[in-house]
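Only one protein chain is missing; all other protein chains are in place.
Per-chain residue numbering starts at 1, and chain names A, B, C, D and E are given in the order in which the chains are listed.
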């Protein structure tokens, strides 16, 4: 009986893609009574591949969160960089799930260290920064990239079999770096369900952040658990209302 | 459709207590299709309050796990010290859940640091050792005790209200130690559902390891995720069969 | 011969206050040939006291940085939380100085550990998060607050002498926490030149982030040193131009 | 005048092998007045090559320790994984020496970092777990294996010269990992006195855990030093007596 | 208006070399009003390439510091190992700058991690020891050497172009180790202004410790900042005067 919003922080995703992800995300649920809704924002980057795009995605997400206030029992930030996680937790009283944060939590129950396998090497500094922010640097064996851009995968310029081959090669390198599990570093990889194609061929366990974040959202909502105000203190909503978030005027505190 | 075994590592729990815990544990499930079965072992300590009792609880659990092989989709070690977690993972191909390990994972999604609030101070060194083993020492703000033994709580020598008062006092000290969440350090506290009585009165979030471990078991079973052989390598079963675990003779590998 | 922009990330600072800060900032320079210009942004929070306000201050700063492109040799982010530091470094090829980051660097040459003394306790989680992001957590002895809001100081509701008394009390506590230096955690405190009033009365060394950041900007500009693309990779400017930063159309790469 | 028990945690060692080890162990003593006695247990694994075998070796050792109570001045756990170290320290008031723990202590006086060179790669996760438990992970440069099983060495299927060649190759790799010393990761290697054959050919210092543990036992016994109850608290002996360790009935506290 | 002493800890530098360095060092200044004076000591090693030479350089520096008391506003220890940094800070009330310590501070504003590129591998343990002393080990990606001795460089046995080639090769290896900046590990390399020849050819930023230390000296002198007595307590000068530092008799406390 929990409704979960999977909020894509960028704008401009095709409607079909949102529906495709929504359909897949609903298969991730543990309980049939829960539902996942996939939505994106009115304002923000095309995709998040830099710190700039991460920062500029927050406004759109905050506005959407204010608009949909009271409708959802948990919210997932639909990007493997967890942009705006801290700000969204300051704003909201429902569980806010970061796919990367929850994948790291899952990894801790699977083995000693994890690696992140992502699309492009240019994202490594951002990933390292997030790991430091989460105090999880010591648990990360390595960050590796398949160096094969999303477009090429989607447009089949690189075949699925080729992607799988590249991934397996990187997975084995990550294992020799000390990884017992592998976190997919990008939601496009996650919604390709890459783990299903490769798990049998490697010894480490592949963690799909889309799957994990849906399940964690469900779990936290059903337990009544959420982030603590001691780590995410409530801001001065009056001040925000009169400056950067006039949308708050429509929002009554609560939920 | 997952059957979960919650295995109490000590022997001699009263049948009513096992039924009471089973009943409660089933209320923790996210999906109605899943079930939790509470059982204990034929051989082991009365309760686990020392490293000796932890070590001597493993044999009984391994034997039970062999006997019930193929019947369950996940197994929870029913003690907040997670005794035998590594050995059980070497033995089994289903997810093996440690309530403390999974509570630490949950805590990472709730705030920066957690404290453990447990029964007795004599357990602090063991708890610190486990935290080091898990690489989680940096995330622990403090370990604190209510110094009020289980017997006295159960027999009402100390009233529930008094326990709650003591707990709240320790909780506030833990918050000033830097904790954003509080992990209950003992399954008896967990099955008293202490968090329900105190959550409203404190700022930190109380994590119930019984609740979290049931939900994590459910989640991992449904995702097909389990611990990695790279961190928990398969032992030489032939050798074990001929020495310390003759029960393995009845076991065919698999599941 | 370096022109330095001290960019206040919030909007709405009174013109007199900007002039006052500019006047003071110019007294911080090591070389008479350099100049500091204080400016604020067209869009952003009134002040930065939450993660939300930090995130929502970035857009305004990026736009201003694009508009003033080529005019300055270094840019200081005028807030002790260093909001947008990573994004500004992705955008710009001139040194971008974070007052907190540079104060931590200064502290490393003064003694073993530093404390941060700031205005309000509600800012502690954000400060801790930045320390983790910078990998500087181990060097921080404690974070402490004077718990006396900026408004009250400015409007003299709390006298300067009272503020000094409170500060000295917190400073001594920080020393017993292990601090050899004290970083002022807020630019308002910095532009009050609080260190001049208290330094003689305490053993630890007070670090003024406004002063340090001006000097570091000067130093880096004159040495031709700046942040490395290996930690702050260049984003895809074409993509940014067509989405979140159309202002980039007016910008020719370079400088 | 100290009698030291070197207790092999597995059962089934040939009498000759025990005598051979006892003879060698006595050559390790610093003082002629002391003596080492080598014994094994009545119940336990053939050898310890998994966490399961480690856990299941503890009962046998505890029983032997109770039986021989008062006869010895120090006890060495005769396995390089230090199984049951915590439990044995809870039980006993004489020094309990872990060969691995004492080798790490020795390594700290020889150089910056050590590597462990052991028999098989399958033991790496257990070794890493122990390092974390001891808080010694940062001092370990690497873990390496000669990948040549004990049986083959003993039965000369692999000649001593070949073993030495393999060891030297791994030793040089460990040096390039940053090791200044090398801890032998298995007591069979230790009682082959491998260090005598290789020390001249490498720059790092080989640490023999059998030798070090005998000397540390001697030293601690003669100083009257032993483990602290603050880290290894005394368990409730009455409770143990009535459950997992009925043998305690024969034991009077003391020594 | 600050006079800065750059004190070479070894004796026997040719007068021309001192003048050459002084001339170069003065070009590093931010303000024209400041001056750098290069001097060496009457007693000490020819150069510092071992811990012994580092320790034995301190007496000479302390004596010179006493002799020149009151003449300078800041003092730079002219060696990339910062010998005697702690002792000089105990003695002096003016800022004492360690080129390595200040380069590490600079590196923290340039990127995530630095590497040290030095002359010879035999200096690595000393460098690692200093990094641990400074609590900066985690920020160091690697230490690398050009393995080409100072003499050969100076006497042109290895051409400048060859040195540059070797350096660039090591720089690229350091980048793959994770370095965003490179600290020159030797003052001879620093006064060759090597960074000017290589910066354009690599992605990481080269940090010249001579340049940085001059600028930091200037900055600290102009700010009135210096090391804290809480980390560098004042010794008992009477006792020193009557034992190891009779020169102190000529010194009146102050400055």
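Keep this in mind: contacts are C-beta pairs under 8 Å (C-beta built on N, C-alpha and C of every residue); 3 or more make two chains touch, one makes a residue touch a chain.
Because the structure is predicted, anything quoted here is derived from the model rather than measured.
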Which residue of E:132, E:157 or E:201 touches the chain not shown here: E:132
Contact with the hidden chain (one of E:21, E:59 or E:215): E:59
Listed residues D:87, D:188, D:204 or D:243, member touching the removed chain: D:204
Residue of E:5, E:94 or E:245 touching the missing chain in the full complex: E:245
Contact set of chain D toward the excluded chain (per top definition): 30-32, 97-98, 101-102, 104-106, 108-112, 134-136, 138-139, 175, 179-181, 203-205, 207, 211-212, 215-216, 218-220, 222-223, 225-232
Positions on chain E where the hidden chain makes contact: 11-12, 44-46, 49-56, 58-59, 62, 84, 86-87, 90-91, 122, 125-126, 129, 132-135, 230-233, 235-236, 239-240, 242-245
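Rule of thumb we're sticking to: only the chains that are shown with their structure count from here on.
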Chain whose Cα centroid lies nearest the overall Cα centroid: A
Duplicate of the B-D contact set - from C-E, A-B or A-C, the pair where over half of the pairs recur: A-C
Rounded Å distance, chain B centre to chain E centre (Cα mean): 54
Residue list for chain B, restricted to those that touch at least two other chains: 112, 134-135, 230-232
